[in-house]
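Removed: one protein chain of the complex. Kept in place: all other protein chains.
The first chain written gets the first letter, and so on, giving A, B, C and D; residue counts start at 1 in each chain.
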Amino acid sequence: MNLNSFLLMRHEIVLIAVALIILIAEIFTSDQNKGRIRGLAVILFAINAIIGFLPAETGSLFGGMYTTVPLHIVVKNILNIGTLIILIQSNTWLKSEENSDKFPEFYLLLISTLVGMFYMISAGDFLMFYLGLELATIPLAALVAYDRYRNNSAEGGIKLILSSAFSSGIMLYGISMIYGMYGSIYFDMLNPAIAMNSLTVLAFIFFFAGMAFKISLVPFHLWAADVYEGAPVNVTSYLSVISKGAAVFILTIILFKVFPTISDLWQKVVWVIAVMTMTIGNLFAIRQQNLKRFIAFSSISQAGFFLLGVIGGNQMGMTAIVYYMLVYIFSNLGVFGVIAAISNQSGKENIDDYNGLYHTNPKLSLTMMLALFSLAGIPPVAGFFGKFFLFTAAAQKGFYILVLIATINTIISLYYYLLVVKAMFINKSETPIPYFKSDFMTKLGLGLCIAGLVITGFASGVWEMIAKMAFGM
Amino acid sequence: MLNAGIPMEAFLVVSTLMFFAGVYGFLTRRNLITILMSVELILNSVNINFLVFNRFLFPDKLQGHFFSLFIIAIAAAEAAVAIAIIINIYRHFNTINVENVDKMKY
Amino acid sequence: MFLLLGLTGHKMKPAIAGIIGTTGLFISTLLSYITAYKYFLVDGKVDGVYHKIIAFNTVWLQLTDKLHIDLGVLLDPISVMMLVVITTVSLMVHIYSNGYMKGERGFHRFFAFLGLFSFSMLGLVLATNIFQMYIFWELVGVSSFLLISFYYEKPSAIAAGKKAFIVTRFADLGFLIGILILSYFTETFDFVTLTTPGCPAIAQAAGITFMGFSVVTLALVLIFMGGAGKSAMFPLHIWLPDAMEGPTPVSALIHAATMVVAGVYLVARLFPIFALTSPDALTVVAYVGGFTSLFAAVIACTQNDIKRVLAYSTMSQIGYMMLALGVSGYGGEEGLGFMASNFHLFTHAMFKALLFLGAGSIIHAVHSNVMTEMGGLRKYLPITHITFLIACLTIAGVPFLSAFFSKDEILTAAFHHDKVLFFVEYAVAGLTAFYMFRLYFNVFWGEDRHYHHTPHEAPLVMTLPLMFLAVASIFAGYLPFSQLVTSDGAGFESHLEMPIAAASVFIGLVGIFVAMYMYMKPKGAPEKMAVTFKNLYKWSYNKFYMDEVYLFVTKRIIFAYISRPVAWFDRHVVDATMNGFAWAANYTSFHIRDLQSGQLQKYAFVFISSVLILVLSFVYLFMN
Amino acid sequence: MDVLSLLVIIPTITIIGILFTKEKKQARLVSAIGTGMQLILAGILVWMYLAERSGGNTAQMLFTQDYMWYPNLNIHYAIGVDGISVAMIALTAVVLFAGVFASWEVEFLNREFFISLILLSTGVFGFFISLDLFTMFLFYELAVIPMYLLIGIWGTGPKEYSAMKLTLMLMGGSALLLVGLLGIYMNSAPAGQPLTFNLLEIAKVTIPIGAQRLFFPLTFVGFGVLGALFPLHTWSPDGHASAPTAVSMLHAGVLMKLGGYGCFRVAMYLMPEAAHEMAWIFIILTTISVVYGAYGAIVQKDLKYINAYSSVSHCGLVIFALLMMNKTAMDGAILQMISHGLMTALFFALIGMIYGRTHTRNIYEMGGLMRIIPFLSVVYVIAGLASLGLPGLSGFVAEMTVFVGAFQHADMFHRVATIVVTTSIVVTAVYILRVVGILLLGPIKNEEFNHFKDASWFEKLSTITLLLMIAAIGLAPLWLSNMIQHSLVPIIQKLAIAPGI
Partner (left out) sequence: MEITVHQIMFALFSAIILVFSVLTVTTRRILRAATFLLLVLVSTAGLYFMLNYQFMAGVQLTLYAGGIVVLIIFSILLTSHISQKFEAVGWRKAYFSALASIAGAILCITTILQHKFQATTEAAKEIDMKLIGNSLLGTGRDGYVLPFEVISVLLLAAMIGAIVVAKRKKTKE
């Protein structure tokens, strides 16, 4: 073990460094100059994201507690990009008066949760996994409750932290049983050992429930909508995009790495859960008025689509998941970017408020429409490709009925996405949201999303790269 | 061995019962703080599991032992944040009755 | 060789003025005369038989490897004869219309339609294959529709046009299915192949039976249905009387002389198959023809609208022709009926066109076509009067006028074949004479009515065709038809059978005299008659309620019991099911909302119970 | 650049061009130029195609291009055309061109309107040139989705409801289709060889019968929804009734053809055994469709509803004919697609123009239009005649080919179905004449109507373009029929090899 091998943990280390620099900067800047920290944070994070793309070695550290493979790096980079966009988007909001005394903490908390996710991704044993999970959750609860002046924010925070504690309790119970049965917490030791028996089933399901909670799969999703609604917009986007994406990926690799011997079991579980998630998420989304809540349910159902890749249980599925994660980041952040921009400007978050938006703010509406279409899986935006590949992955394993249910669910989801489109383009309003000029950061954030949406699909290179990495797994 | 004559399953039964006592508490208590206490019960029972397994089945490595150590640490951190939020809730709602914290629904 | 395709040019021509249309048709007429001349006289018979000549043929649409629709020109005795008939009558009508339609709105349109019609009709008769015939058959139907609804602001005209089109369309459906069946079994559309006696395709198809009938019979009956539709045979006749809503020249052209005989032509065209393969089908033709002729004659006796009288008379006469075909055999003497039918077709075209144009002239003068508003017109309309009288005499079968010959041939053929039909026709001959002279006397004799202005004779452009046709009506009977137009192309000697001829002349004269007695001077006799045969009169006056039956079928059954329920079903069942899915989604969505109660503990409860349920189900799923 | 990709590129460039326009006039001018070029290109394509064929090129697909897109999944951007696609492309170009002129006077958000319209057409063109099922599906969805906005924003009546219904039902169809396509993909190559989406490649293998039984219905119904297969046609009346003129034209005229085209090009071509096995179900459904649509049309009061039901009937005939699986019937099906595309587009254009004047589509509120707007009325009558199958116009050619072809089927069931289907020609006549009678003929019902002006130049251009095509096909169908029949050969062969029931 030498210094060089620490570079394997480059992503995490750089992130922690960024966090520390921000912390130090906060301490040593006067109140007048604090505003610059925002710029600093974005720049630092951008640098971090770029560093992430530098070629890296792979391997494992700490006796297998930390492993990194190319695919991990890809996923981390994707999460970096997503977080970068969120940071850019949240700039306007953090500028506001009410956040003036605490916005540097926002960066700290956000980055620490990202670190948690990175560790989860690279975890080689259940302990690291659990620590990463908590690191990705506890500060997040603080972030949800960040907006001290709103009841909803606090309510969201308490709901998140208590239910996550509850779920991690259940998950730990499962892990403890696995440990008891197979005598290790290391993934590489467990992998061949796990066999099918009823206690394993119990333990697996307890564990799975914990993960499902994190991804907000039905029926473990109930916290999600309330928390999403309560949280500040940018935190919601972080929750629904980065946190969820990471969790899905982690679930997948754990299923692949730890439980391949009982894939019969978990494929069935995932099947059931996927169907429920897609359907119930959609059914709830239909009748939402608050856009954040709306997107909360929509992203619940999106999580169900991710499971189509999970159930495939092969490289194809893995690639599809990672690819869709990227697409999903762009799409959902596009939606959230618009919601945030409008929410910051006018405080309006209801679908009805968006009536006639196209006539006053055409560019925002178009962005929103493209992003929604991407979520619904409509060409030519990237969501189409993402969904298609997910379906292909599931179909490859012969889960045609599941694919059929999923495609039917895309129709339901299309319905409610179209409701928003309808509000913006078709409905007339006496008092539409007036025209406003977005600042540079908002434009940049949305621009990145649009570019991502348009390019990701047509440029097959992205997919190919991920596929190559996934095959290396 | 200090535990001679006591079957491992007995420990597990105790911990499981404790676990579900915690679950019951989580499901029924009205006060947010008591809910937090229930969570502690749950985590505690998990700790017992880890330690028991470690001691009875895999004594030569300390994996379970350290796992529960970290769980305790995390429980503390969690409690800290949770209590901070609870206090915040108290400021907003003037109560910490969980049933009143339901402004967002459907 | 005959440049007949030049006729095609007609349709393209927008017929900006009647002159162009007339001129164009005049050229076609000349061409067709030349054709007839060359075909019958110059080329003449080969081996004593008129051969079918394919003047021109090109593949229009390749369907299967064997089936293809061609466009071409087929010349044989009947088609050449039809050519002459059509061009002649059409030319007359064109000339006549120049006067009749003067000052009407849409004068060009009228000539354009007339041109289209003539083109289609020629295409029909010259068709080399049954599908080409069908094509032009449809075109004829459409142009007929257009011409009937010419006065498109008059609701009755629109209704009549619609009715004509739909009824014939319905009949065409039978035609089409017949074609499908025939072509399926014989694998050809081509007339020459089909009508060659002993054609192997037919012979082979004849062996195949379906529900007890030979498929050929089935096909032929269906095809005859098409013919019956166009030729207004019972029960598909109902459109014809209404079609009189069209301008009178149109009635003359389409509904007297040309289009309505298309059905006869069709049967004649396929005659070898009928006669040789499927006598059953031929019997159907005969009886339908016979019944229609009687039925129509009875109705004609009671109608008041002069054009309607003529329309029913047309039906009756076409019934004659059909019957003649039906009782005919194939070849030589046996084919007397065939010859007679075509003969009658020819003569009928002349005198019926004359009658209609005459009627047009009367209407032109009186501005009404109701008989009771006319009377004593002989003073005002001398030329019309004379020509009309000639026509009436002809149709009544007065000796030495053209119809006398053709009708007697038919009666002869019927007499030798089927006595029942013979007596029917015999009665019809009497009725015909009666109703024609009822018309004649009512219009030209009797008292003067109060006219808005004094009726005056039509201009020369209108009377000239009358005169020409009158001449034709008189002398057409002297054409040696039995030499020219026969079932197998070979000629035979025909001669009058005196007893039959005498009897028919007698019955005709009886009819004339009865009419003269009743209508020449108003004596109230008709009313007495009407009272005596009250029910018969009433039924006949109301056309045996056929229209009502149709109305019932269409309005009540098709509209009320098929279409409306279909539309309702579509909206309230099929569509509602689709909407039902959406509704169900919303409904479920609403009813599961309590799941999301905002209560943290309920969430946890769902969480833990889901976990337990999953465990329970999967443990037992896997342990068993 | 190859000629086929240009078909997709020109619309894209047009869209970009419209984005840069400032004024309404410019926007429509650019659209007109773009679609005009597209029309010319389609013409050139037809010419090139015929030249190639007469030059003795007998490849199944011409002008093929193949670019690897997703090597990992073996997804290509593969394009190529045969006679059928060429015909459909020409149809699309004509209808699009006419559509742009028919919507010349769209005022509200006109740039967006033209963009959506052309985007839709891009999808259609792309669909017809695709040889790769993936790109085909992509273009298919691309063609469907702009409909929502087009109907929702520029439509009339209960436009939001209709737009939503149409979009959802069509996307529902594509949901089934997607599963079907994936199923085909998964069985597209023998074990061990790379899977493929390429149509021609898949055609070379025989998909296992078990898989066929599963995926044929999915694919067929998936496409069938767009082809208004009973009982999944209900989007059609509402959708068409609410859509703006050009959209109805393009949708009924072209988009519905995607359904039929997909049915045989994908479902039947690739899965012939299952097609044989299950044809009877769909024959019954389409027979119902044909007759039912026609009867449904009789009692409608709204012009567009009449036409929509008539489309259900006509499109039902398309699929019906396809299912007969012989050359003639399929030839007829394609002719019917083209013919129906043209005449229904013409109908909708006219209805739009009439509506633009009278502001009602209820036939009982109108009457005597012949006198007021003779040009439009005459064209309407001709369109009507084409619809009821008058010889000399395209409808007749198509219908007769279908009937004769369908009747050639050796099986009694098929022939009986054919006879049932033929009865629709009478019913068609009834509803067409009913409309003509009430709408155009008769006395003028409303005094205000007297002020109407007859067609303006762009309306004339729009209608005459379509009319000419209808007449051209009706008068000289042989070249088109030959072009189609030649291209049908491989499909027929594949169907013929497959064992019957």
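Note that in this section a residue touches a chain if its C-beta (ideal position, glycine included) is under 8 Å from a C-beta of that chain, and two chains touch if they have at least 3 such contacts.
Small disclaimer: the values here were computed from a predicted structure and weren't measured.
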Tell me the shown chains the invisible chain touches, ordered by label.
A, B, C
Given A:I138, A:I194 or A:C449, the one touching the chain that is not displayed
A:I138
In the complete assembly, which of A:L7, A:L199, A:I401 or A:I455 touches the absent chain?
A:L199
List every residue of chain C that touches the chain not included in the displayed model.
601, 605, 608-609, 611-612, 615-616, 619
It is residues of chain B that touch the chain not shown, namely 1-6, 8-14, 16-25, 27-31, 33-34, 36-38, 40-41, 44, 47-48, 51-52, 55-63, 65-66, 68-70, 72-81, 83-88, 90, 96
Residues of chain A touching the missing chain are 1, 16, 61-66, 101-102, 105, 108-109, 112-113, 115-116, 119, 127-128, 131-132, 134-135, 138-139, 141-143, 145-146, 148-149, 154, 157, 177, 180-181, 183, 186, 197-199, 202
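One rule holds in what follows: only the chains that are shown with their structure count from here on.
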Between C-D and A-C, the pair joined by more C-beta contacts:
C-D
Chain centre separation (chain B, chain D; CA means) in Å
65
Separation of the C-alpha centres, chain C versus chain D, in whole Å, is 37
Please tell me the distance, in whole Å, between the geometric centres of chain A and chain B computed from their C-alpha atoms.
27
Check: chain C positions touching at least 2 other chains come out as 582, 593, 596, 598, 600, 604, 608
Where chain D touches two or more other chains simultaneously, the residues are 168
For a test of understanding, state which residues of chain D touch chain A in their complex under the given definition.
69-73, 75, 134, 137-139, 141-142, 145, 148-149, 152-153, 159-160, 163-164, 167-168, 171-172, 174-176, 178-179, 182-183, 185-186, 214, 218
Touching residues on chain C, where the partner in the complex is chain B
593-594, 596-601, 604-605, 608
So in the complex, which bits of chain B are touching chain C?
23, 26-28, 35, 98-99, 101-106
